[in-house]
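All protein chains of the complex are present and in place, except for one that has been dropped.
Letters are used for the chains, namely A and B, taken in the order the chains are written, and counting of residues starts over at 1 for each.
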Amino acid sequence: MAKKTTMDAARTTVKAGNATAPAGAPQNAAQTARTPQNAARAAQTPQNAAQAARTPQNAGQAAGKPRNTQAAGAESNGSFPTLEVRNLSISFGGLKAVDGFNVVIEKGQLYGLIGPNGAGKTTVFNLLTGVYKPDTGTIHLDGKNITGKKTIEINQEGIARTFQNIRLFKDLSVLDNVKVGLHNHHKYSTLEGILRLPSFYKVEKEMNERAMELLSVFDLDKECDYKASNLPYGKQRKLEIARALATDPKLLLLDEPAAGMNPNETSELMETIRFVREKFGMTILLIEHDMKLVAGICEKLTVLNFGQVLTQGDTSEVLNDRRVITAYLGE
Amino acid sequence: MTKNKVRIQNAVTYGMVVLFWVVIQIMDRTGHLTSLFKGLLVPLCMYAILAVSLNLTVGILGELSLGHAGFMCLGAFSGAFLTNCLETAVPSMGLRFFMALILGAVVAGIFGLLIGIPVLRLKGDYLAIVTLAFGEIIKNLINVLYVGRDVNGFHFSMKDTTSLGMDKETGVVLIKGAQGITGTPRAATFTIGILLLLLTLFIVLNLIHSRAGRAIMSIRDNRIAAESIGINITKYKLMAFSISAALAGMAGVLYAHSLSTLQASSNNFGYNKSILILVFVVLGGLGNMRGSIIAAMLLTALPELLRGLNDYRMLIYAVVLIVMTIFNSSPKAIEIRSMVLSRIRGGAKKEVA
Partner (left out) sequence: MGFLSYFISGVSLGAVYAIIALGYTMVYGIARMLNFAHGDIIMVGGFVIFTVVSTLGMPPLLGIVVAVAACTLLGVTTERVAYRPLREASSLAVLITAIGVSYLLQNIALLVFGSNPRQFTSVVTLPNLVLAGGALTISSTTIVTIISCIIIMIGLTAFINKTKMGQAMLAVSEDRGAASLMGIDVNKTIAVTFAIGSALAAIAGALLCSAYPSLTPYTGSMPGIKAFTAAVFGGIGSIPGALIGGIVLGVIENLSKAYISSQLSDAIVFAVLIIVLLVRPTGILGRKINEKV
């Protein structure tokens, strides 16, 4: 009896993960993800999944309106974009770090935020995640106003992020880093934990399974016992993404994921980001300086300069914009 | 896998404590224990509990606290007070002691929570000095506290016994300012001490290796990242701090029941005591509970074992402390150590070859 509930719970967990799967993704893709082994296998053959996800993307764009198909139905309110930011501003001691920032990101989009150093990109992330409170403007996530909420509330609403300078829990194991990310989704009370009641074992088992599943997606499952600080740089970046995904977000913010990587690691990272989007149906906003990466994976771009939006639109158009080139290279 | 490794590590820690108990029992039965060492047994357990509980704050939560003795003081006085109050109502000394342990832990835990709310917003050395300040305030306040009881109930004063204004016939002074509490039954035994140490280990180790423990350690490792993945920083900081305080309070009750007179003197509960416990924690290794126990027991026993050297014993203690820390933590010492180790290993390999 007990065993059955465990399995049911595990299945619900995976289903929750799938609720954000790409709209209209083939049924079998959702099924393959149901067990960790299959998930790992799916990870090794990204082409199929990629194709599956790309189709609805195009369909959505062709129809000219946000997608609201069955998979998203559970938690999205239908016609709202995943992220809608209007007129966001903040100043520090008279300096307008971000000034009237707007952006609309549709579900499933891979969106890039670029701009020269000091343009205010990370400040935008800090505003979105509640590290700073905006002076003006609104932030809507899936149609819900989350302006001015605290960082942990915003994470619970569904925004997760990584950091420019990697911020892992360096003395915890790789597995535990991801399990901390699962904190708000798999619960038992502290007393149950101390007394080692059955609920402790049951939930811990679920957490281990879910965490291993996530780690295997990033090819980190073999290193699950390592101390996070002992991982090589590229894997630390991946672990940070895995940890963010563990919180089951609607929107993933990546702050310069390729910083400090060599070209090989960067192209591997591009694959990973693409794969995350397709496997988890994730909406992603990323800050990046590596134009090859931006041009390679982002569908849309916003260019920030001196805290203001210089231009935004489809990647190819934006990157050919004279103003963007001027902003980066000067007159 | 890690889970099994953790289980083995924990089992070794528990086993070590139990083994220590068995060895002492055998030595006692066979008459190999000096009365001096016998007197040391309860303090050994007490310091081990204090070190493990402080390690929860310093090693696991990552906040430097210098006020641990203050929580111990709260526990000691509330526990001893209860034991004395219930002398007639609850004749069983064991039961009274048990109730005192619970009360002491609860009182210290509540104060840990109350102090933690404002204090845990501070960082690093500022937090250290404020916890030290709180510890001293607690000690000083208890030092001027007078409590008495007569037919009309309890009487409190911060001045002296006469200002309690008690009924002359039935009035009994329970807490007598700087003279503290006298006549607490000496109910604390080595076995009880060991049981409490095992209980402390059980709580702390199980906490660390659970959902809450991971949240606490994530705050230690990177507060900003922990917040970004939805960890409630205040909640878990307070949880660690107040559990740590409650366990210190329990150790205080144990202490109070091993003395005939309990005074809130600087010697018993001053900041020097907090620092002493911190020394155990740091030398035993941050986050390493087994290390805390070993360091607490060795360093508590050391001055007593050196008693033959009389005046020089504390001097030797100080030198040992300095040398051990440098040996443990200095980058150069670590380098030399690993060099020597690899040479030994290298030599061993050559011999095999």
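The rule we apply is simple: a contact is a pair of C-beta atoms (placed from the backbone, for glycine too) under 8 Å apart; a residue touches a chain by one contact, two chains touch by 3 or more.
The shown structure was predicted, so the numbers you read here are calculated from the model rather than taken from an experiment.
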Chain not shown: contacting residue from B:90, B:129 or B:199: B:129
Options B:9, B:179 or B:325, residue touching the unrepresented chain: B:325
Per the touch definition above, residue among B:173, B:187, B:279 or B:293 touching the missing chain: B:279
Contact set of subunit B toward the excluded chain (per top definition): 58, 64, 118-119, 121-123, 125-126, 128-130, 132-134, 136-137, 140-141, 143-144, 158, 178, 224, 271-272, 275, 278-279, 282-283, 286, 311-312, 314-315, 317-319, 321-322, 325-326, 328-333
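Going forward, only the chains that are shown with their structure count from here on.
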Averaged-CA centre spacing for the pair subunit B and subunit A, given as whole angstrom: 44
Contact footprint of subunit B on subunit A as seen in their complex: 129, 131, 151-152, 155-156, 160-161, 163, 167-173, 175-176, 179-181, 183-184, 186-188, 190, 193-196, 200, 203-204, 207-208, 224-225, 243-244, 246-247
For the subunit B and subunit A complex, residues of the former touching the latter: 1-3, 202-203, 206-207, 210-215, 217-218, 220-222, 224-233, 239, 287
